[in-house]
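I'd like to ask some things about the structure below.
The complex appears here without one of its protein chains, the remainder shown in place.
Just so it is clear, A and B label the chains in written order, and each chain counts residues from 1 on its own.
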Amino acid sequence: MINPVLEPELLMGLGVLATLILAMVVRERSNAAYWSGLVFAVAAGVRSYTLHPTSHLVGGMMVADGYGLVVNIMVTAAVVAGLLLAFDSERYTVEFPALLLLAGLGGMIMGLAANFILLFLGLELLSLPLYILAASRRDARSAEAGIKYLLTGAFSSGVLLFGMALLYGSTGTVTFINYTTLHLVPVLLGAGLALVIVGLGYKLAMVPFHMWVPDVYEGSPTPVATFMAFGTKVAAAAALLRVLAFGFSLTSGVWGLALGYFAVLTMLAGNLMALPQRDLKRLLAWSGVGNAGYVLVGIASHTVSGAQAALFYLLPYGMAVVLAFAVIRVLEGQQEGAQMEDLTGLAHREPWLAAGLTVALLSLAGIPLTAGFFGKFYLIKGALQGDQWGMAIGLVVATLVSLGVYFRPIQYMFRPGEGRPARWSVGAAVVVAGAGLATLFIGVYPEPLLHFVAQAATFTWLR
Amino acid sequence: MSGYGAILIYVAVSAVLAAAISMASEIMGPHAPGGVKRESYESGILVDRPLSHFSVRFYRVAMLFLIFDVSVMAIYPWATSMRAFHAAGFVKALFFMVVLAVGFAYVWRRGGFKWD
Partner (left out) sequence: MITLTEIIGLPLLGAATLMVFKTILPRRTAGIWATLLIGVAFALSVAATVHLAALPAGHRVVTGSLFTWTTGFGPSIAWRFYLDPLAAVWILIITGVGFLIHVYSNGYMGDDPDVGRYFAELNLFIFSMLLLVLAGNLLILLIGWALVGLSSYLLIGFWYERASAVRAAKKALVVNTVGDVGILIGIVLLYQHFGTLSYPGLFSALQHAAPGSAFFTWVAILLYIGAMAKSAQFPLHIWLADAMEGPTPVSALIHAATMVTAGVYFMARLYPLLHLAPGVAAAIAAIGAFTALFAATVAVFQRDIKRALAYSTVSQLGYMFLAVGIGAYAAGVFHFVTHAFFKALLFLAAGSVIHALSGEQDMQKMGGLFRKMPVTAVSFLVATLAISGIPGFAGYFSKEAILGQALLEGHALLWAVGAFTAGLTAFYMFRVFSLTFLGKPRDEKLHQHAHEAPLVMTIPVVILGALCIFGDVLGGWLNSWLGPTFDTYAGGATYAIRSGPVWGTAVAVLLALIGIGAAIVLYVRQGKGAYAGNERGAGVLGLQAWGSDAVWRWAAVVPFQALGDGVRRVNVGFVRALDAVAGEVAAFSDDLRPIETGQIRRYVLAMMMGMVVVLAYFLVRM
């Protein structure tokens, strides 16, 4: 009755309902809704892993393939991380888990959309709960984050929708597979594609559509920022890759070079702007912009290994950024946010916390034996395979700049002195341990994951 | 005469009917000019000057109405061809309504319909 490929999505949807019902019936301070959200999100992730899909179109709306499942797993991981970090009903509303699950469901739908209508539905399902979540803390900065996210997000949705309309106008279809036979690009189609890239680039934090990122990350509650940094980026990158590498694979001459320029611009701007940041969440936000540029390198190189590298890179990046946000969560205590100075002496006071942050930063910097190294290694390889020297050089330069970004917090941690005391919670400890071990494990032995991801991201018609 | 002719007749009749009813009430109804009737009416909001601030509660009710109204609209197409979808279609529509009902119950429970 229901296509088994959709079972993870179904589980996630049931999770939303269950958490909502629980939110109605239990006491205000109960954790029950969080538990139920956690159970359903984990179940959706596990079901995604156990499915063995064959690539086929379902009703012209979605593709049932390993690619969507990898996206599912990453998005559910982001949801789980967000829930674990928010496991604190004292501070977050009972709707929190339901909204987060809803956003996750949107991200999952974006991963398997094979059609612009479903893509847009997924995008809005992802965005709308996040607008609310961004503003869910009752203070000025959170409200500012929410309204900024909403206004710029609505703008980008409009752009995306307009682009889709132009594409429909020039081809008469919104299904990706119908674009694969295009060789020539009429003007209208080119304009539509440009606007689609802009719309999705906004969610991915592509420069110059990235301006919302630092303010929104800084203002949002940390668990929400965690989900945005990982889940939203995964969904946006996956959708962009699917549209371009799957739909417009034969017309890469039109978008490949443009996206390459954006990749280099994004990498450099993100890392350069991360250099002077003192607020850790802003630093991670700018770092997220830079990392979006890395992912774009893989997409723009338009090779099999580039696509694989782009999808794979999201995982090391996500693990590292989740880990870093978890550390901030432990540090921030009752107030939100943490400054660079708060790290002072952390290595002596909280060696495990410091170790976790160090692993995260080293992975983001791409140091060998952490997951980030392999991510970048394969991105460079993908770029070179596509004969895109400029992007490879840009990536190396950006990485060099980023060393300065990521070593500064480490320096602070080893500096003697008193920073802010840490407030561990069980959820945060689980996230720190899980993401830290995953980062190291992928760095030491990436083989099984590489295999899994590489199979998932093979669009056979790429060269 | 093609099928569109019927629509044309339908439009004409409804226009005539609408005009007739309003004219009838204008001619036959009682008249009491003055008082609050002179002011413009906007869903109960008192409009004394342009661009004034008024309560967000109006928007809340309007949005809630809109959400459920639009969602229920999706039932019509299913209803017209219910038999073609058999039991499976019925179960799916039921699931859809359950989702709506949970949402409705949630809004109710959280006091979404209370004015104060």
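As a working rule, a contact is a pair of C-beta atoms (placed from the backbone, for glycine too) under 8 Å apart; a residue touches a chain by one contact, two chains touch by 3 or more.
As the structure is a computational prediction, the values presented were derived from the model and not from experiment.
In the entire assembly, the chain absent from the figure touches the shown chains A.
Screening A:380, A:398, A:413 or A:431 against the full complex identifies A:380 as the residue touching the chain left out.
The chain omitted from view is touched by exactly one of A:39, A:117 or A:254, namely A:254. Annotation for chain A: contacts to the undisplayed chain at residues 144, 147-148, 151-152, 155-156, 159, 185-187, 190-191, 193-195, 197-198, 202, 207-209, 211-212, 215, 254-255, 258, 272-273, 275-276, 305, 308-309, 312, 367-369, 374, 377-378, 380-381, 384-385, 396, 400, 403, 414, 445-447, 449-451, 453-454.
Here, only the chains that are shown with their structure count from here on.
Residue ranges on chain A touching chain B, taken from their complex, read 1, 17, 20-21, 23-24. Across the interface of their complex, chain A is touched by residues 88, 91, 98-99, 102-103, 105-106, 109-110 of chain B.
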